[in-house]
Structures are given as C-alpha cells and as structure tokens.
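Yeah, one chain of the complex is gone here, protein chain that is, but the others are all in their spots.
For chain A:
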Amino acid sequence: MNEFLLIFRRDFTTKEIQPSPEEMQQHFQQWQNWFGSLAAQDKLARPLQRWDGQGKIVTNNKNVTNGPYVEIKESIGGMIIVKAKDYDEAAEIAQNCPILNLGGNVEIRMAVNS
C-alpha cells in the first residue's frame, strides 16, 4: 500500500462562477460524504487538516504578497493523503472528489520512501 497526496485546486477568484450559498451548502455536504466514504474504507493516511483560505506568496524577488494567487487563477483549496495501491487506484479515488463538480481539478503525487 502506498500513500498519495491529493491536491485540490479550483478558481476561487472569478466572481461569476462562484457557487451560491445554497450550492455551497450542498457542496459542503458532498465533501463531508466523500471524506466519510474514504474514512469508512480506511483510506485516509493522515487525519484531515483544514487550511486557511488566505495564505501568502513569496515571489522570486523575495517579495511577500497577500493571497495565494500568483499569475494563475486557480489556487489550492485543500489536500489530503490517502492510502492506495497505485496511481490507478488513487486516480479512481480522485474521480469522486467534489472539487470536480465546481470545475476544479486534483493533482496526485505518490509519496516516495527512499
């Protein structure tokens, strides 16, 4: 069994595409059920961690700016570490991730144990 980092990204800035409060409520329930489902399969490799939405950016000239947004519109919404056999299984897990319903995406990285 390997461990995979799943990073959730979506566009949090473009006003027109942000979900309504009702949609957000429903979206939140989808996340909860998805996490519940993963936990029920004993696939969570670490306890869940919530991340602050603001963040800071350090650019290559060592400037520190507010907000997680650089040139691209997408930013990280969160990340989890799951247990999976291989990339195929990790991708299968990610295919049910609610971020996809809001036009986001999931980046997957396998943990390397030297």
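Simple rule for what comes next: a residue touches a chain if its C-beta (ideal position, glycine included) is under 8 Å from a C-beta of that chain, and two chains touch if they have at least 3 such contacts; residues count from 1.
In this section, contacts and distances are computed from a predicted model.
Think of the chain that is not pictured: of "ATP-binding cassette domain-containing protein", "Oxaloacetate decarboxylase, beta subunit", "Branched-chain amino acid ABC transporter permease" or "RNA polymerase sigma-70 factor, ECF subfamily", UniProt labels it "RNA polymerase sigma-70 factor, ECF subfamily".
The residue touching the chain not shown here, chosen from A:E22, A:D42 or A:D88, is A:D42.
Remark: the omitted chain is touched by one listed residue; of A:Q18, A:Q32 or A:T65 this is A:Q32. Residue-level contact of chain A with the missing chain is found at 29, 32-33, 35-37, 39-42, 44, 47-48.
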